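A single protein chain has been omitted from the complex, and every remaining protein chain is retained in its original position.
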Amino acid sequence: MSDLDGFRAEVRAWLEEHAPISLRGRPGDIFHGHWGGRRGGFESPDHERWLRLMVERGWTAPTWPTEYGGGGLSRAQDAVLQSELRRLRLPPPLIGFGLVMIGPTLLEYGTEAQKREHLPPIIRGEIRWCQGYSEPGSGSDLASLQMRAEKNGDGYVLNGQKIWTSYADESDWIFCLVRTDPAAKKQSGISFVLVDMDQPGVTTRPIKLISGASPFCEVFFDDVKALARDVVGGENNGWTVAKALLRHERTMVGEVFARSVMGAEAELLGLAREALGPAEGTLADPLLRDRIVQSAMDERAFMLTIQRIQDAAKTGQPPGTESSILKVYGTELNQRRRELAVTLAGADGLGWEGESYASGHLALTRDWLRSRGNTIEGGTSEIQLNIIAKHVLGLPDGGAR
Amino acid sequence: MSDLDGFRAEVRAWLEEHAPISLRGRPGDIFHGHWGGRRGGFESPDHERWLRLMVERGWTAPTWPTEYGGGGLSRAQDAVLQSELRRLRLPPPLIGFGLVMIGPTLLEYGTEAQKREHLPPIIRGEIRWCQGYSEPGSGSDLASLQMRAEKNGDGYVLNGQKIWTSYADESDWIFCLVRTDPAAKKQSGISFVLVDMDQPGVTTRPIKLISGASPFCEVFFDDVKALARDVVGGENNGWTVAKALLRHERTMVGEVFARSVMGAEAELLGLAREALGPAEGTLADPLLRDRIVQSAMDERAFMLTIQRIQDAAKTGQPPGTESSILKVYGTELNQRRRELAVTLAGADGLGWEGESYASGHLALTRDWLRSRGNTIEGGTSEIQLNIIAKHVLGLPDGGAR
Amino acid sequence: MKLALNEDQRLIKDSAAAVWKDRGAVERLRKLRDAGDATGFSRALWDELAGLGWLGLPFPEELGGVGLGVTELCLVLEEAGKTLAPEPLLATTLLAGSALLLGDSDAARTTWLPRISAGEVIATVAWQERARRDEPLSCAAVARSAGDGRVSLHGAKREVLVGAQAELIVVVARDEASGQLGLYAVPGDAEGLTATPLVRVDAFPCARIDLDGVVVASDARIGGAELLATVLDRAGIGLAAEALGGMSAAFEMTLGWLRERRQFGVPIGSFQALQHRAARLYIDIELCRSVVMAAARTADQPGVPAAALAQVASLALARTTDTFLRVVDEAVQMHGGVGMTDEHDVGFYLKRARVVAATFGDAAWHRDRWARLAGY
Partner (left out) sequence: MKLALNEDQRLIKDSAAAVWKDRGAVERLRKLRDAGDATGFSRALWDELAGLGWLGLPFPEELGGVGLGVTELCLVLEEAGKTLAPEPLLATTLLAGSALLLGDSDAARTTWLPRISAGEVIATVAWQERARRDEPLSCAAVARSAGDGRVSLHGAKREVLVGAQAELIVVVARDEASGQLGLYAVPGDAEGLTATPLVRVDAFPCARIDLDGVVVASDARIGGAELLATVLDRAGIGLAAEALGGMSAAFEMTLGWLRERRQFGVPIGSFQALQHRAARLYIDIELCRSVVMAAARTADQPGVPAAALAQVASLALARTTDTFLRVVDEAVQMHGGVGMTDEHDVGFYLKRARVVAATFGDAAWHRDRWARLAGY
């Protein structure tokens, strides 16, 4: 306890002295900050200085071992560091899938050589990573993926296509699931491989969504090379690694949605007052008023459920498949909210572009459209319900997955 | 056309002359009238006279052939007869499953001897029939039925149990599905057999529902005898007969629900005014008001759909599986209405019995509870949705039925 | 009232289906959208529709029409709705056309209806002023006496269908002196009238109209509040028919995907959870079909009371707007990731469904009106 207090004092003093003044009061989150990578520029010189300073202490990856350049902090110390960063409302010095996805995976499944090669560039923000899982033919049924990796000397030749790869067009390396044994059944012939995207044969193409531009890309592999030493977890054993990472991803998505739904009541009420008037007193439309309350109550119940799951985890109850509950409910909650928002806005929520519309109103349209994907991406609601039925409720398998 | 007009004039004159004055203005329907049978008494001497008169003309079964005692009318003539009965608002002289279920089945699948033996007593109202299909272990999966019929001399010995047999305790004969070939797979070992219930070994027990007393019974068979000549459609070929009858039953159930939902708006509005006041003007509770409108609109859309199906049939479009649509929607519509009715009544809709409650309020409670069975009886909603998915939408069979 | 198609109606429906399918279905709307086409629909196709007689379907023959009714026009609109055809049949023939047909002015009728039937004039009604539908009677635009029996119109209208392309705009304004609502037939190029195109999510042509002292002759007034109510209800029924087409097409598209798309070694349409959801959508669509047919036939009944028309119009719009929204949400969900891409057509239906729901009032608005009409 007093150790932690000491650590806090030290962190606070250091931050007060070093953290660039210009960045204070500008908090980011895991999706808003500096992504790093070969092509990543900085928003300002202070952003660059902030990264260098933190990298020096290993605090871009505070809990990773110091031998790879990490901070070597305990979870408790990390919590102190994060709370001090929040206190000054500082942005994270570095974000990205290297830190939250492939890094932790390598720490768990990687060889010593893999960790030494790949972790330091992640920590220093030199290499930006993306994830190559889904393929056009394999959505919910991920294990049916078709992208091939054929042995060739001391490595593999990759051919195939990935889809829904976030920021592929801005990334340097990609971690991919590929089929290394076409004869093996589904899961058993899959390997988890790291691929340098800076080579011929790799093509990325951004995907336009119904809501407009998106970070998602298609990635095409045409005789692309990967090294044997870049297979993680062993050849044909990639499914185990992938599953662990997927669980991790779902929790992350849940947290993002938890944040996204906050404040529904105030937002919706604002839209309602704008559309319905009067500025005070009971809303003129009792049905819309009732839907706003439902949104508010749903949000409150959802946030309390997140808290309950966290509190249960603290008392040592083993975490279960709560991520599926949060995924299903959180995404649908957000959809209902976005739908209610456009409904409240009426014709103001129907604009696509142009100066006739306020930017806030245009965002309503786009956000509503984008929200329709929430129940599809990161594991469809249907898949989550299957998981709950089988693994939580213990209902018998009917062959449908 | 002029033939029909002549027929109408004749029917009208005959009814004006013969139909008991005391019964005019007292219409019944297929579930409200005289059921006949060995144990069936008459509500009044006029009821008995009415039956005798109509039996004489064969008009208890107007379209059945005259050789069995039917009226021998064409469908068009029958329509005229029914409209004239409606004109005087006369009750049907006879109702029951003999007329609407087993009779038509025998006409289609019975041998000449079977028709000669069984149809006349049905037409004269001497024998009341009930249906023995479901068993405790076979609900939606009817073909999994277990009741056995073993060959024994010139007949069978029946052992087993039927359930959900309406009015079994007041019936004389039962038509049953039984397993005559235990080795055969499901449907192929089933026979359709007619059984006289007036013999040792037949026991009936009424079923109490969550809503109270009901016409449903369990029927137990303990070494009960059936004659070989009473198998309809041939041994082990009962499934064909049963399916034809089931389709017929579903249409009937649909019609009943069509009637049951009529007038929702007026009923609900009455309850709402009673509970919420004021007697005039906009209802005080906008959410309940909205639900009443939904009920009214749902009913209107449902009635229009029934009309559309009937109109399409008239233009010669082949009838499809509309009965499944009507069954699913009509029953759920009725459930929503009953639920809204108890909701509107508040505590007045929570009474079970006793003088503290108005009889109308007690009926609200019972009707609501009874309505929960609507989506189960006569083929569950789930089964109907399966039928629609497969036979209307052409979705592939997933093994789930 | 018979809820079945007669032979003529079946022919119209079949040929409407053929016309729009031949033109490339949603692909056509996509091209217009991507090109930022200023017209927003195909004027060539419009001429063809005129040739087929559809632009004057419900007008009497002496005014260049075919002498049929809303029922027949709804069949055409339903088929147009299936391919999300942006041709302004609803605005021209049913909105403006109904105003002229049922309005007070013989002059306006004989001037404009033959030209509409011939495809020479695109027309519309400008009535909406707020973002959310409320009573049309809350109109703030005014008609002011401008001397010589002329009036000048002042105000702004929004969400005017095909407003920037229309050669005739029927403008709703309140007479400054009497307080009465009026419908004024105004040429699209009238001085003082500015149309600003709105790029809406469905990519159908639409505009904001500003009226800065637009002067018209007093005989430009073709009717008042009662006419407006009838016009909106007739058009509402037409929109319900279009929505019926839209939901049917989105549903068919989804059924095709459920049959084709394989996951876990089987077509996803074999999964019972999806089957049941699809079956429920089917039931709701069938109910929509019934109410749309009944509403259109009611509109064609001679001397139908305004309240009866209003009630079926509200029934049709309440059901179709809600069902359309539900169908497209489910359609995108069942398509999975591919349904979220702009490349796939299903998203166009998603977008259109929401615009449809906001055009003449959504389901909640129409349920409220139903209760008001019924006195509770």
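Before moving on, here are some points about what is shown:
For clarity, chains are labelled A, B and C in written order, and residue numbers in each chain start from 1.
We adopt the following convention: a contact is a pair of C-beta atoms (placed from the backbone, for glycine too) under 8 Å apart; a residue touches a chain by one contact, two chains touch by 3 or more.
Because the structure is predicted, anything quoted here is derived from the model rather than measured.
Partner chains of the missing chain, restricted to those shown and counted over the full complex, are A, B, C. Check A:A76, A:A228 or A:M297 against the missing chain and you find that the one touching it is A:M297.
Among the residues B:P104, B:G139 or B:P396, only B:G139 touches the chain that is left out of the figure.
The hidden chain makes contact, of the residues B:R12, B:R124 or B:R372, with B:R372. Residues of chain C that touch the chain left out of the display are 271-273, 275-276. Looking at chain B, the residues touching the absent chain are 134, 136, 138-141, 144, 163-164, 207-210, 212, 275-276, 285, 287-288, 342-354, 356-357, 365, 368-369, 372-373, 375-377, 380-382, 385, 398, 400-401.
Within chain A, the residues in touch with the undisplayed chain are 265, 269, 272, 280-283, 289-290, 292-294, 296-297, 300-302, 304-305, 307-308, 311-312, 314-315, 317, 325, 328-329, 382, 384-386, 388-390, 392-400.
Simple rule for what comes next: only the chains that are shown with their structure count from here on.
When each chain is reduced to the average of its Cα atoms, A sits farthest from chain B.
For chain B, residues touching at least two other chains, in rising order: 290, 398-400. In chain C, the residues that touch at least two other chains are 270-272, 274, 364, 368.
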